[in-house]
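Excluded from the complex is one protein chain; the other protein chains are retained at their positions.
Going by the order they are written in, the chains are A, B and C; count residues from 1 in each one.
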Amino acid sequence: MAMARTGIWFVGARGGIASTATLGLIGLQQQRTDTLGLVSTLPQFAGLPLADWDSLVVGGHDVRDASIVETVERLHHESRVFDGKLVDAARDELTVVDARIRPGTLFRCGATIEKLADASMLRLAHESPRDAVSRLQSDLQRFQRESRLDRVIVVNVASTEPATNYVDLPPRWNEVDRLLDEGPASPLSASSLYAIAALDLGMPYVNFTPSPGATPPAIGELAKRRKACHAGQDGKTGETLLKSVLAPMFAARNLEVLSWVGHNIFGNMDGQVLDNAANKSAKIQGKDQLLGHILGYDPQTLVTIEYIRNLGDWKTAWDHIHFRGFLGTPMTVQFTWQGCDSLLAAPLVLDLVRFVELSHRRGETGVLSHLGSFFKRPLGLDDHAFDRQTALLHEWAARQRR
Amino acid sequence: MAMARTGIWFVGARGGIASTATLGLIGLQQQRTDTLGLVSTLPQFAGLPLADWDSLVVGGHDVRDASIVETVERLHHESRVFDGKLVDAARDELTVVDARIRPGTLFRCGATIEKLADASMLRLAHESPRDAVSRLQSDLQRFQRESRLDRVIVVNVASTEPATNYVDLPPRWNEVDRLLDEGPASPLSASSLYAIAALDLGMPYVNFTPSPGATPPAIGELAKRRKACHAGQDGKTGETLLKSVLAPMFAARNLEVLSWVGHNIFGNMDGQVLDNAANKSAKIQGKDQLLGHILGYDPQTLVTIEYIRNLGDWKTAWDHIHFRGFLGTPMTVQFTWQGCDSLLAAPLVLDLVRFVELSHRRGETGVLSHLGSFFKRPLGLDDHAFDRQTALLHEWAARQRR
Amino acid sequence: MAMARTGIWFVGARGGIASTATLGLIGLQQQRTDTLGLVSTLPQFAGLPLADWDSLVVGGHDVRDASIVETVERLHHESRVFDGKLVDAARDELTVVDARIRPGTLFRCGATIEKLADASMLRLAHESPRDAVSRLQSDLQRFQRESRLDRVIVVNVASTEPATNYVDLPPRWNEVDRLLDEGPASPLSASSLYAIAALDLGMPYVNFTPSPGATPPAIGELAKRRKACHAGQDGKTGETLLKSVLAPMFAARNLEVLSWVGHNIFGNMDGQVLDNAANKSAKIQGKDQLLGHILGYDPQTLVTIEYIRNLGDWKTAWDHIHFRGFLGTPMTVQFTWQGCDSLLAAPLVLDLVRFVELSHRRGETGVLSHLGSFFKRPLGLDDHAFDRQTALLHEWAARQRR
Partner (left out) sequence: MAMARTGIWFVGARGGIASTATLGLIGLQQQRTDTLGLVSTLPQFAGLPLADWDSLVVGGHDVRDASIVETVERLHHESRVFDGKLVDAARDELTVVDARIRPGTLFRCGATIEKLADASMLRLAHESPRDAVSRLQSDLQRFQRESRLDRVIVVNVASTEPATNYVDLPPRWNEVDRLLDEGPASPLSASSLYAIAALDLGMPYVNFTPSPGATPPAIGELAKRRKACHAGQDGKTGETLLKSVLAPMFAARNLEVLSWVGHNIFGNMDGQVLDNAANKSAKIQGKDQLLGHILGYDPQTLVTIEYIRNLGDWKTAWDHIHFRGFLGTPMTVQFTWQGCDSLLAAPLVLDLVRFVELSHRRGETGVLSHLGSFFKRPLGLDDHAFDRQTALLHEWAARQRR
């Protein structure tokens, strides 16, 4: 029996995360790398009929012209990541993927992202939202057809849209559907157009960014109607991951967190976009709100995220946690996290594709809340404690095996 | 109905942990402090018939002559902990407790602890182990009688014995029983004599230290025979707590820990004792072995624990964790923990007394493995992940409520 | 021969720094504390005829009603500083000092400081700058007369004024003199009015804050005319001190600083004031600009300073320095500074009084540039390297001895 083929369609396909995920997938297909960093290869998921690496094919949308190879080489050079031999061995295949990348949409992406976009994107500037969705859908269908794919999963790993995009959409799909004809006045933004394009075709959608995507309830309703599944929002890779691991300890030991301060510095393109106040505020919200959920009260918090040019893809986070224990005694934990953002995110994206693909195949629709451990703001899940989120995923896996 | 009265008998009653626990208990009884740092007052345990603060009475053994008040004032002055008003308000009551403290035993405690002991302890130097046990038991019975207690729980918070004490005892109680007559050649040491004294009287025993206590299987057998329950070993308060919280994250995300280095510095009496190599090695074992259990492989580890005079009761731990993620990328987490040892340990000791008291009242015997989250080397439990250990305690609580 | 008596007149006399300096001075007079933290007692200054502790008398201006004793007790309780016995022994004397404190001026201090001020200050709200200066001068003269002082030194340790105050004043004194009659439209602000009041009387003036004070050239001209000396600006106590110590190392080793990020968190009243954006920007300028001076180029820098309520007077700074060495290799130094602001500043204020008093007695006038090591923005000195600034002070001391 021929192996079913699955397409991964990256929104932001030439960015750091998608490029790294694509390089890593090629490395796995060529057996040039091991499975470190991949959750879906852990013993807890052994025996699940997850997609083989060889069955995955990458395409995507982007608004920039720079190639995946350029992104990979810049990461290799500036951030001292990747084995040079892997980069060489993957170059041809990366170029093949690059040829499948189609122009995305800049609809209400904000000035910062527009500035990074390729000039050719301007000819699409006057498209209505509905025209944009149609065009994106043609791209998806052509990818499925030309690459002979059994299914396509759309994964948003594009830069964060400004928080000003987070307007309230009407709660029902038929009302939002009408907004697609509204032009520049429409409250929809690019990330949601990609989500609508995918879900309307019944294709699963994963939102690894803080942008709205499929989060508005009306778009969730569309997913249900088209029997599509989706997951999100905002990949949990570094500082917030640590928060969701450490905060439950303070709760379990009845130690009162007085303040939790987190300062993040990094230098990749995501950083450049976040250097804009509106885009940043979208990001920061997700990094912060989980503490109240886990602790049951709101300590004073502070989160900054700043672009420091020369750090490249390396993010350093310093967190200072001031807490109070027995007899009111104040104590402190500080941690410093030095991680490479794209390398932390990329394997999770591949994991999500594999988990979502199985859910899709098995007919799950709507929000996949068992994937909450992957996200800063897990859709369909109130619990932000990483341990309990992980337990949900393991329970789901156990159910699949029965 | 008159409230049942429970005695807490501290081994090491004049040390930092017991003195802080006693001060805190008085503060709770006088309603001068809140319940921060106490696990047993969390909502998860609401509705359990745990002992009231007013029902608890403190006594204990010690080998030093310095009073509890002196210990409390030294901590207040040198380590800048405790509210001065609480110390003043508790002084009289602390003196009452002090009067209940009886001379302990130095049997095979090692030269470092002997040097700290009061000269008067020397007259007990030639006691046989059996005579020591008898004497300790008389103290316990007299405490129960004179303080009109319904039950007594013995809690070891004395200084760490040298690792050389960790000899293999015979596996059966009747063989160990015979060793009590052997004199200085006996492989038993003080911590186990206290455990034997308590368990043989059917009194629960809690081992908050790395010393052997009731850990040898033969002494566990004695507990079972006398229908006594016990828990241990080695309170998990700071750096090791963080290890047991963080290590599961690396496992859940398939990030390979390459090395985990932990350096601990502090300046309390415990530190002075641990400055002796033999005593220290006993302590370090417990801080380190959990990583292999949680991760499923043994990364390179290094743990030091050093006495830095002027730090007083404040322990600073610096941990450096080097790990490898996707495509072999090396990354780092470092944390710095600044906690006050006695203040972290004391509430857990009070929690253990309340949980053990309920188990005892309800007829549980042998090792109380649901208390594993409190210990570096949890007796009766292989799982070192703090989240899962905590879940066990919550499940026990839920069962008690039914 | 009777000892000459010197008055210290604190602007902000009830704030943390002045209160701590006053408490410390009483401790020194009563021989209840040693001279740790005081620069002027080091061997390098032995033999200089610096003022004795007993010859110093404290008075001051403030805009708040809370007493020095209250400030001292809040620091003692909230920030766990000071020996309780010293506080008790100094209480009476602190009350005597408190009785000498006179209402200051809020002239163009900004809304944040106004909100902290006592209601009674409102009756002074409509004073012209010239009237304010006259009133302040009467206070100074009355202090000198009533306390039988040979001289008075005015030291500004009040909260930071908003950066909006840093308007360009005309360069000559006679032009600024005319502005005193202008009322609310005058570009002068409180800190400069205090400076003018002092210098116009020939009294030395020290500006330990980032506020303008005597920095405008026209006020420096006034000092020269009146043969008064002055020093400033903005005490160098913590993170910036470390910057001025570490940055010369990078220069001397030809290591290129790529970025220097500094995050400061603290919880005292100064922090509350700085939580206001305008006041903060005044502070941050001083913390940052020295790097370019020392390194000879401008690395990317970032400085934040944030108010975290529960930290009290303790400031934690985390600095992350990314630098590049041989063959372009990027490396990192991070430091964490945990210092108590008032306790770091107070001894320097006493040192400055002693050094300035000697300069005044010896007839030095204008800017005392040899005091640059005490300041973030040293008046009259371009060199920000702490080692060379310290050498200047030692050379001055050597000259005094000849």
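What to note about this one:
As a working rule, a residue touches a chain if its C-beta (ideal position, glycine included) is under 8 Å from a C-beta of that chain, and two chains touch if they have at least 3 such contacts.
Since the structure is predicted, the reported quantities are computational estimates derived from the model, not experimental observations.
Of the listed residues C:Pro103, C:Pro129 or C:Pro248, the one in contact with the hidden chain in the full complex is C:Pro248. In the complete complex, the hidden chain is touched by one of B:Gln334, B:Thr365 or B:Gln400, namely B:Gln334.
Only one residue in the set C:Asn310, C:Thr336, C:Thr365 or C:Gln400 touches the chain that does not appear here, and it is C:Thr336.
The chain not displayed touches chain B at residues 258-259, 261, 263, 265, 300, 302, 304, 306, 308-311, 316, 318, 320, 322, 324, 330, 332, 334, 336.
Residues 80, 84, 336 of chain A touch the missing chain (whole complex, contact as defined above).
Although one chain is hidden here, its contacts on chain C can still be listed: residues 20, 23-24, 27, 33-39, 41-42, 81-83, 86, 241-242, 245-246, 248-249, 252-256, 324-329, 331-340, 343-344, 346-347, 373, 385-388, 390.
One rule holds in what follows: only the chains that are shown with their structure count from here on.
The rotation that brings the Cα trace of chain A onto that of chain B spans 180°, given to the nearest 5.
Most remote chain with respect to chain B, judged by CA-atom centres, is C. Centres computed as Cα averages put chain A at a distance of 49 Å from chain C. In chain C, the residues that reach two or more other chains under the touch definition are 336.
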